[in-house]
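Notes follow the structure.
With one protein chain withheld, the remaining protein chains of the complex are depicted in position.
Order as written gives the chain letters A and B; numbering starts at 1 within each chain.
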Amino acid sequence: MTVTLDRPDAAPSAGASGRSRVVAFWVVAVAVPLVFLGLFFAWPVVEMIAKGFVVDGHLDLGGFADVFSRPRTWRIIGLTLAQASLGTLLSVALGVPGAYVLYRHTFRGRTLLRAFVTVPFVLPTVVVGVAFRSLLVSGGPLGFLQLDGTFAAIVAALVFFNYAVVVRAVGGLWERLDPRAEQAARALGASPWRAFRTVTLPALTPAIASAASLTFLYCATAFGTVLVLGGLQFGTIETEIWVQTTQFLDLRAAAVLSVVQLVVVAGALAVAARARSTRERALALTLPDASVRPLRLRRPAGMPAGDGHALTLVATTVTAVVVLLLALPLVNLVVRSLRTDAGWGLDHYTALGTTGGALTVTVWQATLNSLRVALDATVIALVVGGLVALVVSRRPRRAIGRRAVVGLDALFMLPLGVSAVTVGFGFLLSMHHPFGLPVDLRTSPVLVPIAQAVVAVPLVVRTVLPVLRAIDPRLREAAATLGAAPGRVLRTVDLSIATRSLGLAVGFAFAASLGEFGATSFLARPDRPTLPVVIFRLIGRPGPESYGMALAASVVLALLTAGIVALCERLRAPGAGGEW
Amino acid sequence: MARIHSLRVVGTAAVVAALAGCSAIGSDEPSASASSDTVTLVTHDSFALSEGILADFEEQTGLTVEVVQPGDGGTLVNQLVLTKDAPLGDVVFGIDNTFASRAVDEGVVAPTTTEAEGVFEGALVPIDYGDVCINVDHTWFAAHGLAEPVTLEDLTEPEYKDLLVVPNAVTSSPGLSFLLATVGAFGEDGWQDYWSALKANGLKVADGWSDAYYTDFSGGGADGPRPIVLSYASSPPYTVPEGGTAPTTGALLDTCFRQTEYAGVLTGAANPTGAQQLLDFLRTDEVQNDIPVSMYMYPSSPTATLPAEWAAFAPLATDPFEVDPADITENREAWLTEWSDTVIG
């Protein structure tokens, strides 16, 4: 047969305009996130810290000597590092078996369980604090452990919050890891444990490092958890900044501590980046179906003893115990929300339709407010985080470019590691007529979703980035040689593939901003309270009705979050895992 | 496969569509701060008035009220100090007597024309007040056949060992009030020994009021382990059981510190006239009568009326402990540090 191909005369004149459009795009892609971060994070933070170091127009670093000479400072730094390290270590130790069970096996209710373990991560600390403490308090269900007010209780709570981070990050990679490398090791005479240790674990290192760094940041800046469960005797840098700023207005001490916190966080990020980069290489990935097996508690017929079934059993047992422990505070929350004056009932839930006598809105209206704010925050976080992921996923030819990309990656993790108080107070200092614009952003409702987006951006980046990085660069080259201009390559290859992980990114950004109560609580919020704010107000009032409503509202928040995460999990295309 | 994909697309589209109409930014009317027909009230998280009250004010004056709430009590004053060159609004409500002196010293509030008893330094107008007192669980003491404590000193007696829980003085404003009560009771040099004795007697320090009241306290509805808690004089009415006639808890009126909440016109207010109007409005009977209902505090105005159950179950201390606000401002940090060292260790 003959096929006639009308060969178009390709225009050799490249068009300098085409190239400059490409350059312009990347400039914008770098500039938009940088401007956003600079404006809504760096500027407020610098302004706030500068306030502590500049006295009467002169730089005064005497605060360092002063603060470091207090023994309390060193104790606090030590406690911060100890809490964060232990919390991270335990989260990883428990999360890796969890990832194995939840992502490497199939069983009934797996999707539900995956969504369930995510719920603690997005619950407001004020709620978790109450649910957690009422378990541990003497006379409570776990009172016999005598953990109330101990260091162990804080670490347990940190693990409670961050377990999901590790499970998702590691599981997302593990389910796509080609099992044949491990099988090869087994055939070379390695025991199941040795094969795991020498082949699988190294392959999982980038995901583990990434999860550990996220967890460390969350642990090092944990605020409500530490205060509610341990009080100030286990104060961390974060709680100390809060005390110095909001109670004593000692901005000098707060500034010094903020710098210390930045150093700790930057150190943690550097360690994680190193661990990632020494391990990060193209991994042999498959579709999840290829590596996922049904979960069996009994050794399958034909499988000899010593063939790894024991490992599966251990992992399953550990995970089952962890899930039970995660469930305890949550179940406790639900049970208590159902307890009424007259016994049991849905009275507190019925009351959510009212203002409870003292709120300015009903809880349902607050829920709607929350959803609206979270929607805006999600859109902002997606745009900014998406661009960051896109830029960071490139591998520039020149070393300086590669370093810049790594730096950009770390830069956008910082918001997780800087005190919400510093950011929140910094907003008040910097957002009055920013750049001489005739808007007072401090009291504008626009600032609330922006503040939440700043915290959600790292989650979006960490979800989308690995997917973009996993795209074979030759796929883009193939598209280009087929005549696709850079814009079209971006749209039809990068965006098209990344979209599969966007569902998950949306879910997390949304859930994180639904539960955000750090920086938000220091903003001059207009009187349109969100759900966490309403819960905080309800729980701060005497009377069993208010308390019951607060618990019921918390259950609603938990369900809402779990629902959104579960939905996004369903929308996620198979194998489009993301780092977490 | 294609069908699953299209289901996904439809699902995503449905979610996006459902939410698209709900943007918070998109649905906002432009904020009209700095305009002369708007007055902005800066207040703390617990501020609330029953529906329609602020609307009445708007109707009477033709002004629009905007409320911004940047944080809780102590945080609020510090935020105002930091932003005094470009204030967040026109009026502030919610500065209490533990922070009043700092607010005035830092020049956050401007002199007021409101005439009322107890105006602080000519700038801060008292709006409401309440007593922070030790509360006891009557039911628990009856069940254990133990006599209830009456005074602060009683709390250090061995029979009350391991029974008291108080909120942290550093992180909670009622906690600070109780510390001040002990300063008032035992003097600037005597309170430390008292706290040492409390600690030796099994004192429990919780993070915040809600934590102490709902988790540790046995009478807070959650069956915590401790029957003595630091709370408010106004707490007992909320523990009247359904169908009952008397509360199951009571306040010890010899252990109280009085907290007064003030309002004032902010220095540099864009609308000082409107600010003063709103300030006066907060002292009208309409607002004052609503305060017990919506903010759980006693109205400062002598002409206001109290809800019936308050009169019956929430009597105020006749002689609460007092500390001079200037002393508080001067010594806050030192006292709190000392308190931390003594109690937390």
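The rule is simple: contacts are C-beta pairs under 8 Å (C-beta built on N, C-alpha and C of every residue); 3 or more make two chains touch, one makes a residue touch a chain.
Here is the rule we go by: contacts and distances are computed from a predicted model.
The protein name that UniProt records for the chain not on display, among "Outer membrane beta-barrel protein", "Cytochrome c", "ATP synthase subunit a" or "ABC-type quaternary amine transporter", is "ABC-type quaternary amine transporter".
The omitted chain makes contact with just one of the residues A:V35, A:A93, A:L482 or A:L559: A:L482.
Within the full complex, the residue among A:A207, A:V373 or A:V493 touching the omitted chain is A:V493.
Of the candidate positions A:H58, A:R298 or A:R474, contact with the unshown chain belongs to A:R474. The omitted chain makes contact with subunit A at the following residues, 1-8, 10-15, 18-19, 22, 287, 472, 474-475, 477-486, 488-489, 492-493, 496-497, 500.
The criterion applied here is as follows: only the chains that are shown with their structure count from here on.
Centre-to-centre spacing of subunit A and subunit B amounts to 33 Å, using the average Cα coordinate of each chain. Residues of subunit B that touch subunit A in their complex: 8, 11-12, 15, 19, 22-28, 31, 33-34, 40, 42, 45-46, 48-49, 51, 66-71, 74-75, 78-79, 81-83, 86, 88-89, 102, 168, 170-171, 204-211, 213-216, 220-225, 231-232, 234-235, 238-239, 241-242, 293-296, 332-333, 336, 340, 344-345. Interface of subunit A with subunit B (complex): residues 51, 129-130, 133-134, 137-139, 143, 149, 227-228, 231-233, 243, 245-250, 336, 341-342, 355, 357-360, 368-369, 371-373, 375-376, 379, 424-425, 428-429, 432-433, 439-440, 442-446, 448-449, 503, 521-528, 533, 536-537, 539-545, 547-548, 567, 570-571, 573.
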